[in-house]
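Notes to accompany the following structure.
Showing just some of the chains, left in place.
Every chain is named by a letter (A and B) in the order it is written, and numbering of its residues begins at 1.
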Amino acid sequence: MDFSQVDTLVKALDVLATFVFALVGARVAADRGLDYGGITFIAAVASTTGGTLRNVALGIRPNWISNPWILGSIVLAVFITIVLRTTKPIGKFLLLMDTFGLAVAAISGAQIALFYKAPWYGAIVLGVITAIAGGLLRDLLCQVEPVVLHRETLATSSLIGASIFVLLEQTTLNHNWTALSGGIAVMAVRGISIYFDLHLPKLNKKN
Amino acid sequence: MDFSQVDTLVKALDVLATFVFALVGARVAADRGLDYGGITFIAAVASTTGGTLRNVALGIRPNWISNPWILGSIVLAVFITIVLRTTKPIGKFLLLMDTFGLAVAAISGAQIALFYKAPWYGAIVLGVITAIAGGLLRDLLCQVEPVVLHRETLATSSLIGASIFVLLEQTTLNHNWTALSGGIAVMAVRGISIYFDLHLPKLNKKN
């Protein structure tokens, strides 16, 4: 079984999520004062790590080995970042893009996992990994505090969205509707949590 | 060849080591002031990274994709951590648990590697990786100094235990005895090194 059997829409969404994550990654790297090489590197890592872990866990090759669109979308994202030369930190537009990428990655990740015969709980976990692993490694490499662990409900929103998608996939609902429902759930949970500054509780109040 | 062919005891021990590492991971994350989401995430990473690397290196899927007990034991460990609400740093009981997990992971890791036709030296290395990789990534993500590199003889004790196990497996000794011997060796070396505050020597005295 080969990645080429996954349907075209899912592949296109995978490329789209890659592009968006590469844009955000390039921005974070530029903010950290990295040079063009570092920016390209961080953009590549941020945009491909999640999908790579998903594919390797499923026993298939990472997409960037044989899909030229993945590399192309990273190059384009870096090019745009360098040409625009904005020096502002991540703004509202990029945050929106990032949220959109998160939704696409969570759902397409879970979908690909189901396609490769992962059980429902495995598919949910792989959806979450696809959505958050790249941003986590980006923050680690840039030596900034990982966003996923501290400030935002990235993991929670992708977990809820991927769960809704996988759950609805067990019904007779049309596949496009289940994917759309899951994706909207990701964006809604993240949007609400950012807007109202909601967080999960902590164990130690002192921190 | 599939992970389902590994015998039941080894699988049960794998789940047990996962549970123990998740408990310790959740504790470390809570000490760092992470929220419930971060605690769950660190518990999952700390408890599954070693076995995941082992399986991927051997060319088989990580256990958590298709074994619901792995995810279940992580959820249970996080639940216990949150319900108990202890805010003390890792105590003697957890250190004992961690040492037990280290022994189980080192031996079951080497055993699974042998089962999948790794040569003796590959099995020893995979035993060590299974035992220490999760704790290392946990410390990196929590941005605390990695325990494995600095304070304790985690790697040394799992190396010695896994080596004894793999060596004895070449003999006609009963399999349960070889596994027990290796596991006791891990716990003995770590226990002795903690009790007497033993360390490997350093190269640069100035540090």
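Operating definition for what follows: contacts are C-beta pairs under 8 Å (C-beta built on N, C-alpha and C of every residue); 3 or more make two chains touch, one makes a residue touch a chain.
Given the structure is predicted, the values throughout are model-derived calculations rather than measurements.
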item	value
Subunit count for the whole complex, all chains sharing one sequence, 2 displayed	3
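As a convention for this text, only the chains that are shown with their structure count from here on.
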item	value
Centre-to-centre distance between chain B and chain A (centres being mean Cα positions), rounded to whole Å	29
Footprint of chain B on chain A - complex, ascending	56-59, 113, 118-119, 121-122, 125-126, 136, 140, 145-146, 148-150, 153, 155-156, 199-204, 206-207
Touch list for chain B against partner chain A, complex	30-42, 52, 56, 59-62, 64-66, 68, 71, 81-82, 85, 87, 140-143
